[in-house]
Structures are given as structure tokens and as C-alpha cells.
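Note that one protein chain of the assembly has been removed; the remaining protein chains are unaltered in position.
Note that the chains are named A and B in the order they appear, and that numbering of residues resets to 1 at the start of each chain.
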Amino acid sequence: MSEDTNAKAMSIIVTKGTLDWAYPPFILATTAAAMGLEVTMFFTFYGLSLLKKDLNLKVSTLGNTAMEMPMGGMHMAMPNIMAALPGAPALTTAMMKNLIKKKGVASIEELRELAIEADVNMIACQMTMDLFEYKKEDMIEGPVLGGAATWVDVATKSDINLYI
Amino acid sequence: MSEDTNAKAMSIIVTKGTLDWAYPPFILATTAAAMGLEVTMFFTFYGLSLLKKDLNLKVSTLGNTAMEMPMGGMHMAMPNIMAALPGAPALTTAMMKNLIKKKGVASIEELRELAIEADVNMIACQMTMDLFEYKKEDMIEGPVLGGAATWVDVATKSDINLYI
Partner (left out) sequence: MSEDTNAKAMSIIVTKGTLDWAYPPFILATTAAAMGLEVTMFFTFYGLSLLKKDLNLKVSTLGNTAMEMPMGGMHMAMPNIMAALPGAPALTTAMMKNLIKKKGVASIEELRELAIEADVNMIACQMTMDLFEYKKEDMIEGPVLGGAATWVDVATKSDINLYI
């Protein structure tokens, strides 16, 4: 885009693990990497689940009154009482996955693969690994283990730092 | 406030579209613009709905155990089972709108107008427009269309970058 982006660095703290909020960090990381930025992602809290080998991401409309699905030219928001019923997250997840596929948007698995190929640095939060009892063999190869201090060290050398 | 703020730039990624989370980006953007900063807002995901001509913002207490409404000197948090009932988001929304009005806080429509008058740059995310099937004629005039690369380009030239 611009020569100004040369030699810039960006760090992203990834804290969410739902299907919808998994997109922003991977889209921003892969875009910035493609533009020549050095990118580091620090996966912590619920975001750490995005490094699992088997991704099983879901999404719920609960509490998010702004989530509207396009339905044949209209937009539908699901009432909370329906959204709380068993099966509702599965339905919402299926609707969003269909929508994403229909629109030709990459899956999280594909974006994650793209990030690895683009040499995005990935750090898995050691404290979260311990807290939620995630096993190293359940996670993809590549990410290094680190803590908040690892991120602070990266952030002090980065031009852009986001908490997602 | 300070001469240090001269010629500084700020970008905000706006991803939420509920009544409560609509406030932080517009308050920060208008305040920074009033202090002389060059401000760019990138509206994406559920935040894109904040650029609709007709705003119909709602809020729910669901899952947000920290939301307490002041009620005659006390604070009330709504139990999740009540918050899931039909009408509960409407009630919570009405309570918060009343609270905001009673306290003399500007509406989102007013803050958005203020941001436009203060020359805040607004970018509407093209991918989200396509994904959620938003039509250009449903959106306010002014914002330009762009993508993640547009934001990265802005961010590399900004001193402050927030993801909200």
C-alpha cells in the first residue's frame, strides 16, 4: 500500500474464541503480514483455543443485540429467549458458517494456515495453558510458549498494538 | 489539553453495535478530534451497523454480570433468566436510554453527527457490507468503503490505535 509500512511491527493480543471474534485477529494479522509488517499474535484466555488442532468454533447471538443474519433480503435478530434454547448456538453457528461459505470468505483454519505461511509469530499463553489444562499435544505445531512479559517485550518494539 | 497532542493521529476499529458499546468509540473519537488529533474510524463486523441511517440500538444484560442499573439509590443487576425473557432487552434498552437522557449524555445519533462535523474520517468495511448484505442506500452519506489493508495503512501512520 505505502512505503511507510516498511519495517513496521504489529502485535495482537487474542483473547476471544468464538467463531465471529476469531476473524478480526487473523484477518488483520494476515493483511498486515502481506503488507510487509512483522506481526506477533499472543493467544491468551479464550483466544488460546484458536491454536487447537481441532477447531470447533461456535457463535451465539446471546447478549449481542447487534447480530443480524441476512435472510432473503431482510435482516433477522434472534430473540434472547430463543437464543438460550438448546440447539440455538448450533443453528446460529451453522447460519454464520453457511453465510461465510456463500460469500467466499476463508475459514478460520485457512486464515490460520495463511498466517503461519506468512511467518506471523505466534505465542501461546503459558498461564492460560495451565489454568484451562490445555495439553501441548492438542495444539498445532509452531507457536512458542510465553507470558505477559513476553508480550510486553514485543509490544515495546511494535508500532501498532491491539487487544482483541 | 497539551501541545504534545499537536499533529498526532488516532485510529479506532469499531466492531460492536450494541447501545452501550457504541459510546466508547464516538466519545473517544470526538474528544480526540476536539483536541486536534486526526481521527479515523474503521467500522467493521457488528460495528458497521452504527453507520446505518436508522439507528435502532439495543442493549442486553445477558452474560454481562457487571451491568448494574441505578434504581433509587441502589444498583440492580438483572438475573440471566429474566434477561432472556422476551421484552427484557427492550426493557434494559429503555432503562439505559432513560438513564442517558436523565444524565444529559448525548445520543449516539448526536455523537455521530458531532464526529462528522469534526472531520473524523470514517471507513465502512467492504467485506462486512457484502457479508451481512448491507445496502449502500441504508447507510449515512460520508464514509468511504475500504478493507483491512486500508486500516493497516492508516494505523502505520497513527500514534494511537484502538480495537473496540
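Here, contacts are C-beta pairs under 8 Å (C-beta built on N, C-alpha and C of every residue); 3 or more make two chains touch, one makes a residue touch a chain.
All figures in this text were calculated on a predicted structure; none of them were measured in a lab.
J.: For a quick check of understanding: of A:66, A:84, A:111 or A:139, which residue touches the chain that isn't displayed?
T.: A:84
J.: Can you list, in ascending order, the subunit A residues touching the missing chain?
T.: On the side of subunit A, residues 13, 15-19, 44-46, 49, 57-64, 83-86, 88-89, 93, 127, 130-133, 147-149, 151-153, 155-158, 161-163 touch the unshown chain.
J.: Pick out the residues on subunit B that sit against the missing chain.
T.: That gives, for subunit B, the contact residues 1-2, 4-5, 8, 10, 20, 23-24, 27-28, 31-32, 34-35, 37, 62-68, 70, 73, 75, 79-81, 83-84, 99-100, 103, 105, 159-164.
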